[in-house]
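See structure below.
Removed: one protein chain of the complex. Kept in place: all other protein chains.
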Amino acid sequence: MSTTTVSRTPERPARPLWRRLVGFNLLAAVVLGVGGYYFGWWIGHLVTNTKSFEYTEKVDENDVALLLAYVFGVVGFLIGMGFANYPVQRLLGRPPSLREKEGEGVSRYFGLCTDHKVVGIQYLCGIGLFFFIGGLNAMLIRTELLHPTPTFTGANQYISLVGMHGAMMMGMMTSGILGPFANYFVPIMIGARRMAFPRIEALTFWLLMAAGFILTSTIFFGGFPTGWTGYEPLNDQAVMGMDSYIIFFALVGVSMTLLGLNMMATIITMRAPGLTWSRLPIFVWATFSTSILMVLAAPMLIAVLLMAALDRTVDTTFFIAAGGGSSYLFENLFWFFGHPEVYILALPGFGVILELLPVFARKPLWGYRLAIAGMLGVTLLSFFVWQHHLFVSGINADLRPFYILSTEIISIPTGFIFLCFIGTLWRSRISFTVPMLFCLAWAFNFLLGGLSGVFLSDAPTDTTTHGSFFVMAHFHYTIMGGLIFAFFAAIYYWVPKMLGLNFNEKLGKVHFWLMFIAFNSTFLPLFALGMEGMPRRASFYEPKFHTLNVWVSVSAFVLGFSMLVFLFNTVYSFIFVRQKAAENPWHSKSIEWQVPTPVPVNNFEQIPVFDSDPYDYGTPVPVGAGVGGMGGPQISGAGG
Amino acid sequence: MALPHEEKPMGLQIPAVPAGVEIPPEPPDVGARALAVGARLLAGGTTFFFLSFLFAYFYLRSIDADHAWRPKHVNPSTGLGIAFIVCLVISIVLAVLAGRGMKARRAGWVRFAAGAVVFGLATVAIQCIEYTTQNFGPTNGAYASVFCAWTAFFLLATLGAMYWLETQVATEFRASRSPSEHGDIRDPDRLIAPGLDAAVFYWGYLGAIGVITYVVLYVI
Partner (left out) sequence: MSSSAAPSDASPPAGEPPGPNHLRRFLTIWIVASVIATPLVAIFLGPILPPGKASDVAAGQVTDFTVTLSLATPVLLLVVLYLIYAIVAFRQPSGAALEGPALRGHAGLQTFWIITSVVLILTLATYATFRLEQGYGAGSGSGPNPLTKPSGPRLPVQVIAQEWAFTYRYPTYGGVETTHLELPVNTEVELHVTSLDVIHSFWAYQLGVKADANPNQDNIAFVKPTKIETFEVHCAELCGIWHGAMFDHGHVVSGPAFARWIAEQQRFFAPVTKQLPKYSRTYLPEPLRRGE
């Protein structure tokens, strides 16, 4: 879209250090972010003191000040990063351009960069950091649960840790696969050189980082007692740490909306010639359906959190029964976002698994169209199931049969994904590489997660399982077992292309087996604990659950240790061994493996022309010769 | 940073960037389509954002908890409401006329667009006057809460849309002053047209939401 090409001087003389530090970069962003924070804090106190909001006189807390501090802090951070430059230029009428800071050495990884490959690597490191913080919270939670009464962290810190772990994982990891891998590989897979809105792409990343930082800062304001769901009116009652949660999740919502919008616009408009919808890699389809959910569901989250913020600051009464509000309103709006949210987490996992499977099974993806139907079906249906989270709440109790039906119907498209998994493995030639091991484990984990979900979608069995450790085990099987296993499959599969260096395979296998065994050993007993009557998020439990809880905690520590193995592998392989990765170590036929390693700045010399889908594996089967019953009439021979 | 590429910096292998190699620009039609698609997706997201407030309105109204939905004295000013909706409709009509004028390559479109911005900002001003003169605050029941929050966020969205329209007007002004620098920017198929098209679509859509806002909050 940029026609007025700004010609870059070929070789710029090295600038002095002070000149490099002054300008729009991370340092300026941090300085302006901190400045903005204190400015907002000051304004907040000024406003509340002059207008005399009733509660600030009585409680030693000022939510207005903290919320404004966060908002101004984020705005300052973004201005310092350089995000305001282009909008101001446009305001003054300068012509539009897509280019900003592409290709300036190492420093571009620490600032605003509109190269999608740089943003992908930024996401991988940033998300990884917060993933480890969230995991550390989980370790502390399990340490506390070694004893039936709170001894290690105390009840207050325990609740905050539960909330931080949940919010960190549900918030930051929504972009866990889309952030690093879709940003990096979707443009390459569709034969494009950049995203449709590269500046927005960079913005989503830095917004997410600001959000993660704000959530972590909740520990300075007393934490928050609501868990990741932030239910009202507990939300309204909570101390100032709650404001961190509200701003965190609202920023995540903005980041998600923009990420989804950008992905969809890119996939719709920037596909290379010949890349029809029926030739798209299945990972791109998964990205597309996830993006639909992000664009439509996340604004609802932003809205409901803004209502909560108004309830806390200017005393609106959205959720306060005595002022005409209702706690049900929050539950409705939150879960209208919250259920699509869990599919925002699950769908990219489907995409990664089905994308990797053909490579390591040496077979085409079986049932390509069925897989697409499955993903789009999940996308559509996930908007119609939210009240299954509220079966015992007394909200619209007469509508429960509808939500039972819609929730169980959503397992039909999910079943499609499993059928494609089964079909692709049929008579395949499996090589047990590290990514493939994670793919196979995904099937087992997600199966258990899905089947345990049936007990939660049936209102009669939900009566006992709701709000217990059973739910906790269920969604850890679907999210950790589904998303995180797919996340690691993607890391072991794609990072050699992204960084040009190989992982140590032995250490990778050690990581896998430790993680797989410890994961199941941690969460399988939790089903039993939940069925035996242990509520979730409780720092007190009955002594009869002690043995099982100790077992779970010890398994969780092993699970945490497996992450250290991964970290060690990363450091060992990328800093000490530095074995160069082959251009196409997995012999994949997908286009991202046909470009050089590391990927050049412009991706392709020439825009490629596609004439088939990327699943051209296997020896051809003569027409009419079904193999073992699974090779009859083909209904999904896309691009053949 | 001037690190030689043979010594690999840090733990990562940074792809070497030969001087002068840049990502080539996208063809203009891709940018135009991306803007059109982006505006429609943004409209989708905006719909769901305001849907929350619509839902809150009808939900809390139907519950009427503690009979605190709407105390008798909570009534926004009818006159300001009518002024608001009139300005909104005029602004949208002007924006649509600007979009059509641009497509027909009539030079006068920019005046319509500027008018749309002025009337759009007038709705914001009217809403602010309403806040200072109304005889209730956000605490006076659920209706007052929905009213204040919904109009405030609609006001912010309006400001965003006005910014978008303004960039088109400003680009046109600058390009008409120094045509040599901006080359083909005024060609309807190139840069301003897709941007204006997308901005007009979004403002029209947001305006429709504004009409619903008015009907829900002032009329029923």
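Going by the order they are written in, the chains are A and B; count residues from 1 in each one.
FYI, a contact is a pair of C-beta atoms (placed from the backbone, for glycine too) under 8 Å apart; a residue touches a chain by one contact, two chains touch by 3 or more.
Treat the numbers as computed from the prediction; the structure is a model and nothing was measured.
Annotation: of A:226, A:291, A:520 or A:549, A:226 touches the absent chain (contact as defined above). Set against the missing chain, the residues A:423, A:481, A:525 or A:560 yield one that touches it, A:423. Only one of A:283, A:318 or A:455 touches the absent chain when the whole complex is considered: A:455. Taking the complete complex into account, A:405 is the one of A:31, A:405, A:577 or A:609 that touches the chain left out.
Residues of subunit A that touch the chain left out of the display are 54-55, 58-59, 150, 155-156, 158-159, 162, 225-227, 229, 231-234, 236-237, 315, 320-323, 326-328, 361-370, 390-398, 400-401, 404-405, 408-409, 411-412, 415-416, 418-419, 422-423, 425-432, 440, 443-444, 447-448, 451, 454-455, 457-464, 466-468, 531-533, 535-542, 587, 615-638, 640. Residues of subunit B in touch with the missing chain: 65-66.
One rule holds in what follows: only the chains that are shown with their structure count from here on.
Note: centroid distance subunit A to subunit B, computed from Cα atoms, is 28 Å.
For subunit B in complex with subunit A, the residues that touch the partner chain are 1-3, 8-15, 17, 19-26, 28, 30-34, 37-38, 41-42, 44-46, 48-53, 55-56, 59-60, 63-70, 137-139, 141-146, 148-149, 153, 163, 166-167, 169-175, 182-185, 190-191, 195.
Against subunit B, in their complex, subunit A makes its touches with residues 1-5, 8, 10-11, 14, 87, 90-96, 98-99, 102-107, 109, 115, 117, 121, 193-194, 196-197, 257, 260-262, 264-266, 268-270, 295-300, 302-304, 306-307, 310-311, 314-318, 321-326, 328-329, 332-333, 499-501, 571, 574-575, 578, 598-603.
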